[in-house]
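Here's the structure we're looking at; comments come further down.
With one protein chain removed, the remaining protein chains of the complex are shown where they sit.
Chain IDs A, B and C follow the sequence of writing; residue 1 opens each chain.
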């Protein structure tokens, strides 16, 4: 049976995931802030540790991304509904085996293919409505990449707004934040179909992009608000101190991650 | 860490799946027909066999379902966007270990929680736009459950219509088809994050509903058309002969399936 | 040029509105309550008066409706995405020319054809996400039409939840409320394309359904919450006192309204 993922067949044509590699080009709006380290701890499995006290253990990156992603043969270029998706995600850091890692604890995307790509990579992807403004070069309809440029971003799921943020640009910057800069440490698991609270399979994996191409980065003054939902825990990571806001275009390729350990 | 599925946390609140059991009430519009048995064969892994020649090996059930599904505590009743979803799915039958099984080869749903529930159960769920008319008891705005009642159903994904069907009721019936009546035989698997074409985990599972409660069934004259898409193989199961169309309300509970065999 | 509405052509095929009459069958969940009469007054044009003091001038009906609507030739039956829509709307009453009228002050629907139908009838329709639970007759997936039956309804627009309500049924009732029971009094107007704050056309119209067919009505205990949005004024109609909650199926036909007066 052919196909990277389901549904598989003799040809693999209907697999929800096309073959690797996947090439990405997108814009990232990042807000970094400090939350309660105890709240971060409550989102980490026992086998992981918080970052050390001198490693900013409550640091959070809330990132909105507006992506185009395509296969080697560019098949998605001519059917842009399969090319584009947006996502909003929350990254913290953790320690495992003496090393510091980035880890995505919450993430929402707006297409099914992006959701299942994320599941392959250990991202806990749900669907949401992800919105972010784009820089313009003509007219007054949107923000410009210039001092004072006003960018907005929102996230909603199940008809409730979960987060909204703004970044007002100050100037160019060295980078676009530090929380999401390490290799990702993710769990992949499959609960038993018996639904008895145990997993039939679990493992730790890591991944990072290759062939990374970066635009100039911009930094600015950021604001972010988080809202309650009966099926989310986002507000446990409420900001205590804003660290910064950033805008950057990123190109990257995912050609496969690495299995670290079976659990 | 608590939570039937991701994202897990100390409380389990944000898990995309609530705890079992899940109770379902819905309406099913079923079209049964015969396709090319060779096409069914090309959708089955090697370890499964086609149904025998005297078991209608090319039989297909194309089912539209309009569901409400809730937890024991009825938490979804007051937030109906988390209560309701629609799905369209294609069921064939197969042989494994001397037994005849039902098996879902293609399926589309319109909510993320339903998608991930299906992945837990081995359904190859994608997202789609699933539409079906509902019976009415007052007015002329929709079909009635009576001879001549005209029901329609459509399926689309990625802005392409994939299937459309009609059933014109003739009268009450003994049941609502035979293809989907057996325990399901599904594969669950997780491709290695290395993306090297191998799975890190695979198994065979089975499941069926419990506490099934059925309305009167209706049968009728059915028509169905399937359409091409570059990312689907539905038209390989084009109908050669229509067997029948059915409408029925179904109540059922999923309290966990059964692991059959690791692969 | 043929076609009830735009775009018109030699055939009228592409008109967003099919020819009259339009037949409706749907379920209505109604919450009636008293708001500040002053807030109702601020939603009425000068030429209309509040209901008299002994006519409950602050009375509001907040109604969720899950419709199927079709043309005489039932063309929409076989393409249910064109058959079904949901709406949530807010009705108050007012006086004009010595008569008491119902009037819709806010309304959201989830399909464009329903939006433009409403504009023809003077309803100020916007798009929204409208959700309401449906009664079931088998299974435990949804509420039943019986004492204790728990119905929920929500409304969102632009990724913000605007309203949520529940009705817990107590028993059968004489009717499903009084606020929306009168002929509608609506303004239709078209602002000048110059955008100078004046209308090029305005008139008062009235309409009501014909061939009304009603199911048994149910009443119950109701709760409703309204939420803020920068582009809505719904919370000005916050409930001061709940009057009741109702569920009923309604069939009706719209075969045209009546022009009352040019303004």
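Rule of thumb we're sticking to: a contact is a pair of C-beta atoms (placed from the backbone, for glycine too) under 8 Å apart; a residue touches a chain by one contact, two chains touch by 3 or more.
A quick note: this is a predicted structure, and the numbers were derived from the prediction, not measured.
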Full-complex contact with the absent chain, from C:56, C:203 or C:223: C:203
Of C:20, C:100 or C:242, the residue in touch with the unshown chain: C:20
Candidates A:24, A:62, A:108 or A:218 - the one touching the absent chain: A:24
For chain B, the residues touching the chain missing from this view: 129, 131, 154, 156, 159-161
Missing-chain contacts mapped onto chain A: 23-26, 67-70, 74, 77-81, 83-84, 129, 131-134, 136-143, 150-154, 164, 166, 211, 213-215, 249-253
Footprint left on chain C by the chain that the document does not show: 1, 4-11, 13-14, 16, 19-20, 42-43, 45-46, 75, 79, 81-82, 105-106, 111-112, 115, 119-122, 124, 126-127, 158-159, 188-197, 200-201, 203, 205, 207, 230-234, 255-259
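Just so we're on the same page, only the chains that are shown with their structure count from here on.
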Chain contact graph, described as a line, ring, star, complete graph or other shape: complete
Fitted rotation between chain B and its twin chain C in degrees, CA, nearest 5: 180
Distance between chain centroids, defined by C-alpha means - chain A, chain B (Å): 31
Mean-CA-position distance for chain C and chain B (Å): 34
Cα-centroid distance, chain A relative to chain C, in whole angstrom: 40
Residues of chain B engaged with two or more neighbouring chains: 79, 81
